[in-house]
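Presenting chain A:
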Amino acid sequence: MAQNVSYLGMIPLLPLIGAAVVGILHLATCKKKRLPDQLYAVLACSTPILTFVLAVKVFFDLNGLPVDGRALTHEVFTWFEVGEMNISMGFLADPLSSLMLLFVTFTASLIHIYSIGYMAGDESFAKFFAYLNLFLGSMLILVLGNGPVVMFVGWEGVGLCSYLLISYYSEDRSNVLAGNKAFIVNRIGDFGFVLGMAFLFWAIGDSGFDYISLKTNAHMLAPATVTLVCLLLFVGATGKSAQIPLYVWLPDAMAGPTPVSALIHAATMVTAGVYMVARFSFLYVHVPTVGLIVAWTGILTALVSAIYGMFQNDIKKVLAYSTVSQLGYMFAGVGLAAYSAGIFHVFTHAFFKALLFLGAGSVIYALHHEQNIWKMGGLKTKLPLTYKTMLIGSLALAGCPPFSGFFSKDEILYSALASGHTGIWVVGVLVAGMTAYYTFRMIFVVFHGSPRDAHAYEHAHEPPAVMTVPLVILAIGALFAGFLNLPSLFGGSQQVTHWLAPSLAEHAHEASHSIEIIAIAASVAAFAIGIFIAYRKFGKGAEEPVYSGFSSFAYHTFRINELYDVLFVRPYKAIGSAIGNLIDAHVTDGPVQLIVWFYRQFGSTFKLLQVGYVRVYAIYMIIGLSVMSYLLTQSFK
Partner candidate 1 sequence: MNCDIVFLLPLFIVTIGAILLMLLSAFESIRLEVASALSVGIFALAFLVQLVPIGLTDVLPFVSIFNGMLAVSDFTRIASMIIIACGLFTAMSAISYFRQNNFGSLEFFSLMTFAVSGMLLLTMAQELITVFIALETVSLSIYVLVGYNRRNVLSSEAVLKYLILGAFAGGFFAMGIALVYGALGDTGFAAIAASVSRDGLLHNPALAGGLLFILFALFFKVTVFPFHSWVVDVYDGAPIPVTGFMATALKTAIIAVLANVLLLAGDIRESWLDMLFYLTVLTLFAGNLIAIGQNSLKRMLAASGIVHTGYLLIALIAVSGDQFSGSVILYYLAAYAASTLGIFASLSYLSGTDEKRKEFNDFSGLAKVRPYSAAAITIFLLSMAGIPPTAGFMGKLYIIVTAYQGGHVILAVLGIVSSILSMWYYLRLIIAMYFHEADDLFETSGSRSAPVCAFILAICVLALSLYPVAI
Partner candidate 2 sequence: MDLELVLSAAALIGLAVLIPALMLVTAIFGPRAKGKIKDEAYESGIGATIGVVDQKFSVKFYLLAILFLIFDIEAVFMYPWAVSVRELGWFGFIEMVVFMLFLFTGLIYILQKGVLNWR
């Protein structure tokens, strides 16, 4: 059924080779004469572009196959074989992964190119690109892996790269701490992933542990096991995709360079959780209860982070919370078994969020690393191209028809309404309004009104073409990506949904056009109200507000970080130091030290036998031989 193609293995391999080459060149030369940055740039940017070409090839190859057999596989080697566990390093491209593949390689290529401009003059230019390539390789392993174990390799790989890149400016301690936080919080999630994987293996792993075998054997699972596995896997997803309660790392992750935020913490890596849930849709579809938990977690995350987003001062923090919020939408979609809607939102989100981050990067670049929106203003005239592209991105994010975000978000909200989960729908519409508000609050404050910092304003200028061209390309994507999945109401044929159908176990929600029209009307109204309020408050210039009461509480993100600190971190540290200082030193170490002492004595005593005299050694040998001979004579009886 599945066709074996060997070029599939090249897709993750290319960026990994790129990372190795760039990394080794950098290591070999960083202490001596530096190689020109252009060399690294060409090396590092060629691999994502090549993978994008391959991704397109994968897409067309799949397209040429009959609908039921749309799967390409390639097994590179048997990774390990212990008992009945036989895991191969294999790759699988089906409609779902090919879609992910397309946009991941596409945005990655653009962001690599953008980074040439953004990182120009950086001291360890090559290191940055080596990490970026490594990230891309890991992400592609994650997407293309033919089973949970291979996916986990990529999962951990992207986590590592995320950590490395958040802490990229490691001279500043707070950046390092942010990296640590991301890593630790992700580990908590990974724990759930590993446990879920272990349970899954324990239950049906014997007869193959790749997606295809798992899918055929899924019916053998007991319902309780499915529930448990799905819950645990979702814990993993909350870590990677920043959902309640593990979302706290993502805003801090903005400490990394802006292209990193765009690529890793907006477009690709953070959507891995959504991808994973969609991958396991054949399990999730059997447990609607867990789906409901996923959906509610998602929509509540969307709500909470939208509230935070309304009160942030840092342009990247605003975007970070909007990312968390949009991820919440995606989970609401996949939780309600509208997998294609969730994945479609992943797809469109990649365009407009990467665009917004890169736009923010241009602003930050133009203002010499100023990130506070209250020190910007009036940049519309200075950065016209950035303004236009960011406006497109914001309209897409806020869900203005006919921009891409509108269609994908609307599909999620529509399926919530159609499946009868009115609560989720209401919250979703509310969040849509809030999204429009905070997005345009940012646009108005940054680009409209009068400049707040005259000096910075004077020196601001449009970044070089290597940065603006990707913006334009992404803007085109943000504009038109929505039309790929045009619902029938607008005369479309939902191509993406049909394309994804073979990979997903989806229930189509049949509902009348009238419900669809209600959903659309509500979304558009929410958007209009949100943008209206934002215009009223900030449209003609506003001063930095003083936060008090609720707004201060929201500005400080409901003091969740402090709460976690009190609830988890401090008790954990206290337990740790208690164990370290009391139990370890007095209880555990005692016997250990005793054994140590005993062995040291024993060893020293034994060392005495090594007197160093040849005659004594000869005597040992003779004694040994005598005993051996004696044993030999004994055995003659």
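Please note the rule applied: a contact is a pair of C-beta atoms (placed from the backbone, for glycine too) under 8 Å apart; a residue touches a chain by one contact, two chains touch by 3 or more; residues count from 1.
The set was built so that all candidates are chains of the complex that A comes from, given by their letters.
None of these values were measured; they are calculated from a predicted model.
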**Request:** Pick out the one candidate among 1 or 2 that is in contact with chain A within this complex.
**Result:** 1
**Complete:** Per the touch rule above, chain A residues touching candidate 1 in the complex are 599-600, 602-604, 606-607, 609-610, 612, 614, 616-618, 620-621, 623-625, 627-629, 631-632, 635-636
